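Heads up, one of the protein chains got dropped from this complex, but the rest are sitting where they should.
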């Protein structure tokens, strides 16, 4: 048996189209995903999000992050749909 | 004896530095000058204007004019010092 | 800012944006003779259809930190510019309402124009702000959500 991946407890906030597709704006989840990209794929698959990761940006603890960044236990993660300010 | 140059009766308005150098803002004069350039040289010489014609623009009857334009009898002429709007 | 007469402010604001009071904030330093202001207002049509309303949503924490970063970049890039303000609205708006206000003040006009333009371009491309457009037909959609690119990450 392989070593168990560590479970991290995180918050995910949703905005705009992702908020509507998820049906809520904040959830706390446990995940074994290692990177932010793995987490998005897991959630996108579970909730049938219509946006591909490559059209999104991502943040961890209110800072822009890279898709390959590790998920920190206790952090807050946001997947950022294409923006339309102004 | 050569033919007499026709005498034209005109108005000259002065602005800014030229107004101060002339000491008035409007005068009516009779001139035999043919072109606007000749008129300016005549007046600059008479009143010791400090500005050269090539640093000025000129108008006749509220339209920009060229220095070589003929002076029309009864017209109003303005010699326009370098501008500084805004 | 060390000079108390200069202004530096980025904010996501839920209440109505008061353009007049913002432009007064820009004018406090009488050495800054060139002031350029951009106002982005909700248009009454989009994609050839009549717009009923817009709803702006923001990820406020990140939008405000990134917004302040944009203003600092503008001050660094255009060194004569001493005052710069940007307020972005949030919530429901109707055609004609002020969605975003940018102002830059400099002793001379050239850098004020450039800084104002720099800020609005960066605001439109980098801030986590979204808008949902509702047409008079009742149809509604998130603007750009599928068509545009992701925010460039730092």
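The chains carry the letters A, B and C, assigned in the order they are written, with residues numbered from 1 in each.
Methods note: a residue touches a chain if its C-beta (ideal position, glycine included) is under 8 Å from a C-beta of that chain, and two chains touch if they have at least 3 such contacts.
Note that the structure is a prediction, hence the values are computed from the model and not measured.
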| item | value |
| --- | --- |
| Left-out chain, listing which of the shown chains it touches | B, C |
| Sites on chain C contacted by the missing partner chain, in the whole complex | 19-20, 23, 27, 30-45, 95-96, 107, 109, 112-113, 116-117, 120 |
| Absent chain, residues of chain B that touch it | 13, 15-17, 19, 50-51, 54-59, 62-66, 78, 80-86 |
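Methods note: only the chains that are shown with their structure count from here on.
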| item | value |
| --- | --- |
| Between chain B and chain C, centroid-to-centroid distance (C-alpha), Å | 51 |
| Distance between the centres, which are taken as Cα means, of chain B and chain A, whole angstrom | 77 |
| Computed distance of Cα centres, chain C from chain A, in Å | 27 |
